[in-house]
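Attaching a single structure in structure tokens format; questions to follow.
Missing here is one protein chain; the remaining ones are kept as they sit in the complex.
To keep things simple, chains are lettered A, B and C as they appear, and every chain counts its residues starting from 1.
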Amino acid sequence: MWTWFYKLASPPYVYGVAAALRLWLFGAAALAMGYGLIAGLAIAPPDYQQGDAFRMIYVHVPGAILSLTVYTVMAAASAVALIWRIKVGHAVAAASAPIGASFAILALVTGSLWGKPMWGTYWAWDPRLTSELILLFLYVGVMSLRSAFEDPLRGDRAAALLAVVGVVNVPIVHFSVVWWNSLHQGATIVRIGAPKMPGSMLWPLLSMWLGFMLFFGAVLCMRLQAEVLNRERQASWVREAIKS
Amino acid sequence: MNFASDGLEFEKVHVWRGDRHVLQGISAHVRPRELLHISGANGTGKTTLLRVVSGLLRPEQGSVTWLGQSITSSRTEYQAALAYASHEPALKSDLTAIENLRFAVGLKRRVTPKDLLAALDRTGVAACAELPARVLSAGQRRRVSLARVLAMRASIWLLDEPHANLDAEGSELVSELLQAHVQEGGLALVVAHRDLALSCPVRRLELNS
Amino acid sequence: MTNEFWSMGGYARYVWPCYGIAGAVLAWNLWAAGRYLAAAKLRAARALAMASSEAR
Partner (left out) sequence: MTVGAWEAFLLVLHRELCLSFRRPEQLFQPLVFFLIVTTLFPLGLSLQLSALRDIAPGVLWVAALLSSLLSLDSLFKSDADDGTLEQLALSGQGLTLIVVAKTGAHWLVTGLALVIVSPIVAIALGIPTSAFAIMMLSLALGTLTLSWLGAIGAGLTIGLRRGNVLLSLIVLPLATPLLIFGAAATDRAISGTSTAGAMYFLAALCVFTCTLAPWAATAALRITLE
């Protein structure tokens, strides 16, 4: 079982799989996002409360969900890399961080654009926005820590440890902000309950979420190829790999 | 002191620092009553090797074993039997020489101030015992760090450039200490540029890039 | 119809920038990853060239 595991995590294998998967993932992501865009922007009816403003959900929510998913992927890869000393884990974590950070920025900016017409302000100390901001800080911390080390191996391991510490902290931060908000009773928040959504609104959302996931997978493959190359020392397979 | 029959062994140790392959499969076996003299030009990984043997640095490939056991599995026991003197004297400048010794040696074994003073006396810096390390000269600091190694009464000595900053008489002292340690049944790994000029058996390990 | 679509029921000034930013973030991801991969390949190629020239 373990030999299988290590073969799966071997750099040439990962590089090859990432290179092969990349285009398929991009194709699938384009299809899913294309359907989501058309159905979400043109076909879905306006929300009875929010009018057409609700259409921002189709980029805001997938961005926000992905920023968390990517962090989880990063932390899981980091934990695997730390525990079993599997270098590909560090490569996955390093490849995920900038993508996740960009999704966190997307969620924050679109969130505040959505907040303006709905809450009358670009920024509210809403639990979800606040936790998202903290999440962005964590991403920035992990990325800066990794790049601050001159020895990439130590940078990898330090960043991995921080990612794992952060993943323990994210739920605590979220929970504490929720508690804090209930104390302060800030701006009234218009919530869209996903289960109550009619299908014509929900399907485009699910499709967009899938598209974002596939897009993350595709970009992750590209970055993973680069990170694996940067970490590789046995040149034998690299010569073959970079020719193509 | 209890010295076991089988000594310290490291096998095919590989370490990379960034893109640099610092240690490329270094192996050696040092038994009690033996001294390994590690030499080589600057940047060939002498200090890195010493840090690997001490257990501070885990090699990417290869193993270090003590009494036939991997040092990662019995780390604290191994390190309790170890005295490491790094290239810098590792003294707190705000503490006096004897306090420095007390806080370092006291973690390895119970010591009395008398033991520590005796060690300082052996390395010729008993007069500096109550002075803060800040005011000591580089040579005196080196002697205090040697006294720390001595006072630990460890079976394994790892010394990184013990002659640095020492005068001729000081170098003589280093040789005497090493000789006495080896004759009592200890083993030592010494990184040094110069010849050690010892009468006890000396094995050599030359590192090159 | 088209006009109505573009005006987004009066929310055009929020909805379209929102999608614009989403597009920009996705495009940045593609561009940055592509550049990063190209740089890594170049670096690897250089390292290989240096290794083989040393070997000779």
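Before moving on, here are some points about what is shown:
As a convention for this text, a contact is a pair of C-beta atoms (placed from the backbone, for glycine too) under 8 Å apart; a residue touches a chain by one contact, two chains touch by 3 or more.
Computed from a predicted structure; not experimentally measured.
Within the full complex, the chain left out of the display contacts the shown chains A, B. Taking the complete complex into account, A:162 is the one of A:162, A:205 or A:238 that touches the chain left out.
Of the listed positions A:33, A:177, A:201 or A:226, the one in contact with the omitted chain in the full complex is A:177. Note that of B:82, B:144 or B:159, the residue touching the chain absent from this view is B:82. Within the whole complex, the absent chain has one touching residue among A:13, A:35, A:123 or A:149, and that is A:149. In the full complex, chain A contacts the hidden chain through residues 82, 134, 137-138, 140-141, 144-145, 148-149, 154, 157-158, 161-162, 164-166, 168-169, 172-173, 175-177, 179-180, 183. Touching the omitted chain from chain B are residues 51, 54-58, 76-77, 79-82, 84, 86-95, 99, 103-104, 106-110, 148.
Methods note: only the chains that are shown with their structure count from here on.
Of the two chain pairs shown, A-C and A-B, the one joined by more C-beta contacts is A-C.
Averaging C-alpha coordinates per chain and comparing to chain A, the farthest chain turns out to be B. Averaging C-alpha coordinates per chain places the centre of chain A 15 Å away from that of chain C. One inter-chain figure worth recording: chain A and chain B are separated by 48 Å, centre to centre, where each centre is the mean of the chain's CA atoms. Within chain A, contacts with two or more other chains are made by no residue at all. Residue numbers of chain B whose C-beta contacts span two or more other chains: 19. Residue ranges on chain A touching chain C, taken from their complex, read 41-42, 46, 51-53, 55-56, 59-60, 63, 98-99, 102-103, 105-106, 109-110, 113-114, 116-117, 215, 219, 222-223, 225-227, 229-230, 232, 235, 238-239, 242.
Interface residues of chain B, counted against chain A in their complex, comprise 16-19, 21, 60. Within the complex formed with chain A, the chain C residues making contact are 5, 8-11, 14-15, 17-19, 21-22, 25-26, 28-30, 32-34, 36-37, 39-41, 43-45, 47-48, 51.
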